[in-house]
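The complex is shown incomplete by one protein chain, all other protein chains being positioned as in the whole.
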Amino acid sequence: MKIRTVVWGENVHDRESAVVQGIYPKGMHGCIADALNADPAISATTATLEQPEHGLPQERLAETDVLTWWGHRAHGAVSDAVVERIAERVWEGMGLVVLHSGHFSKIFKRLMGTPCSLKWREAGEKERVWAVNRNHPIAQGVGDGFIVEQTEMYGEPFTIPEPMETVFISWYDGGEVFRSGVTYQRGGGRIFYFSPGHEVYPIYHNASVQTVLRNGVKWAHNPAPTWAGVTKNMNVPIDKAPEPIKEHGPHLHKPGEAGRR
Amino acid sequence: MKIRTVVWGENVHDRESAVVQGIYPKGMHGCIADALNADPAISATTATLEQPEHGLPQERLAETDVLTWWGHRAHGAVSDAVVERIAERVWEGMGLVVLHSGHFSKIFKRLMGTPCSLKWREAGEKERVWAVNRNHPIAQGVGDGFIVEQTEMYGEPFTIPEPMETVFISWYDGGEVFRSGVTYQRGGGRIFYFSPGHEVYPIYHNASVQTVLRNGVKWAHNPAPTWAGVTKNMNVPIDKAPEPIKEHGPHLHKPGEAGRR
Amino acid sequence: MKIRTVVWGENVHDRESAVVQGIYPKGMHGCIADALNADPAISATTATLEQPEHGLPQERLAETDVLTWWGHRAHGAVSDAVVERIAERVWEGMGLVVLHSGHFSKIFKRLMGTPCSLKWREAGEKERVWAVNRNHPIAQGVGDGFIVEQTEMYGEPFTIPEPMETVFISWYDGGEVFRSGVTYQRGGGRIFYFSPGHEVYPIYHNASVQTVLRNGVKWAHNPAPTWAGVTKNMNVPIDKAPEPIKEHGPHLHKPGEAGRR
Partner (left out) sequence: MKIRTVVWGENVHDRESAVVQGIYPKGMHGCIADALNADPAISATTATLEQPEHGLPQERLAETDVLTWWGHRAHGAVSDAVVERIAERVWEGMGLVVLHSGHFSKIFKRLMGTPCSLKWREAGEKERVWAVNRNHPIAQGVGDGFIVEQTEMYGEPFTIPEPMETVFISWYDGGEVFRSGVTYQRGGGRIFYFSPGHEVYPIYHNASVQTVLRNGVKWAHNPAPTWAGVTKNMNVPIDKAPEPIKEHGPHLHKPGEAGRR
């Protein structure tokens, strides 16, 4: 079965900026979805901010294996309820690929527990994306790295938790560096953040970037069953303890009570 | 200078339960603060839920090096604004020691980005806390581990991110195990979670537990200057780039504009 | 293509101990290989200590995707040259699954950089293996964990580096705990250590243990191309620098010289 992928796009600059429209006539999400669908293992559709529930109702998320996220200008317009819904699906096992300015999205900050702030500069300078571990699944097909001819600079310090793996580190004309590809595990779900993707440059048409997107979706896909109840504490009553035990001492909770958690 | 420590206590069961009052006449926070103040390097005061701003106004947090957190029944009563204030102070460099049922507090879940759920059983059974790395600063003075004679069982899966360091793992009479001491870095701040501490048993009177509390506070203390502006993106204008560069191509942001972040 | 797996067995107690022979008439390696071959994605063969080059000549390793390792009594009899050969293959991308007393093998210690020491007791006690992350690929099919009815106790402190992921933690009748399933990345290769497997108990006949072995081999398999030259430094001459630069100042190495590394 194909990896059911939803490409989420903010779709604001895509509609309002002539520059962005010129580069991405189908929107950035359309371009990304096309790049993903070029891989026979992936089946990608799109969702956008202006749709009801941002195109991400519970039923659709329940049938999504991997979600990709691009937002920039309208992070604050994303509903907190949808953010929690996505976080819960990630903990249940859904993969998440966060792109570029998505570093400051509610969902990424929610899952990292850090500010996710950085330095930035919009100068169309050159970025060299270096692979730290060329044998990592996400780095397949791009050798030791690749060039993004025009990019927005993102610079350290990038206030993220120490990654599970640092896959890419970028070099910029202007003198900065950035951990441009990093991975995390959160509950049952895998998260990949990838920084190239400023909307006024044709970055998602770059063949190497498209390769990384496809690799990232495949890496983030966890075929394990949904981790139902991942957010809940679970009482193990005394008579169901793995080893036979007796109760000692006082207690707060009455037998059969679920606890106040 | 001493480590300025605030011991935060929910102070609900401490007042309402005769059992808890009997064990902790000054409240659990009072007992913990006394244990910390036994160390000449620490200066501990207390704060509780029912105080204005939960006893944690901005000015007090600004002068706090390490905050310890115990809550259980009233997690939902903690104001979201105070939670964000604490999170920001952690990112700026304040240490945080989260205790027992604090695993399900707003602040811990906020900083972990995961559900932080677990299994539990209130049976007064025995817990063996084993030191995984006996040379870790937090494990000093407790040898290879210690016993909590009566404990609430907390069992895996504990849905936290992979820790920076697993310091303690616990064994229970009833057959479960638990990562009972784990560390994290979030921005400039260090976090230590330590699970023993159920309120109906005299756990914070246990000498080894008190040793771990003192060690934890000292470990979590980061003497570096406050990381001001840690939550904000920072623009590096083209003419301030470390290396001289010229602008190429179109742009979203006008010169001098701060960005929509 | 199937995952080409070599099951390495020390094959000493397998031949010399009547108890072990009774449990494993084909040797432990034979039992493990049969368990792996029950999975259509795996093609497992065996190799043993007493064979020339311990059954692991360069050509065979070059065509091996994953190696599993069980040794106990004769770690010192394994040739250093073969150990280095295996280490290099792991760095090139071969997966490695280290079993039970293999924690003290030359190859595991070589790849960890730590003593890999532990506590132990041979009492046939019960072990409860708990899954820390039930959605991890290695934990598929065993639920929240499983029981090994008779086991050798392995206890913390286990002097390994902090794992990439802690997959399993074990509980023992006698009161100890152990990180019984842990993962690492070393160069291009993935490593999984799994502790159950004492030779005088029928542990590799346990269905859950067999499931973990199959999962472990599939997880450790890295389909990326061999990372040729992974052990070598690589000079980038000045005229091949990604960005044009000029030489400044003195130098140790003459142009074209490979360096003394």
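The letters A, B and C name the chains in turn, as written, and every chain counts its residues from 1.
As a working rule, contacts are C-beta pairs under 8 Å (C-beta built on N, C-alpha and C of every residue); 3 or more make two chains touch, one makes a residue touch a chain.
If you're wondering where the values come from, they're calculated on a predicted model, not measured in any experiment.
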| item | value |
| --- | --- |
| Displayed chains contacted by the hidden chain, counting the whole assembly | A, B, C |
| Residue in contact with the excluded chain [from A:A131, A:V148, A:I191 or A:V212] | A:A131 |
| Omitted-chain contact residue, chosen from B:D34, B:E53, B:E84 or B:E165 | B:E165 |
| Missing-partner contacts on chain B, residue numbers | 93, 128, 133-137, 140, 164-165, 185, 187-189, 222, 224-225, 227, 242 |
| Where the unshown chain meets chain A, residue by residue | 128, 130-134, 144, 155-158, 162, 164-166, 169-172, 175-177, 179 |
| Residues from chain C at the interface with the omitted partner, ascending | 13, 17, 19, 72-73, 87, 91, 101, 104, 110-115, 117-125, 150, 153, 155, 159, 161-162, 164, 173-176, 184-187, 199-201, 230-238, 241-243, 245-253, 259-261 |
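Definition applied: only the chains that are shown with their structure count from here on.
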| item | value |
| --- | --- |
| From chain C, the most remote chain by mean C-alpha position | B |
| Fitting chain A to chain C on CA atoms, where both chains share a sequence, rotation angle to nearest 5 degrees | 180 |
| Intercentroid distance (Cα basis), chain C paired with chain B, Å | 36 |
| Chain A-chain B separation of Cα centroids, rounded to whole Å | 27 |
| Multi-partner residues of chain B (at least 2 other chains) | 155, 162, 164, 175-176 |
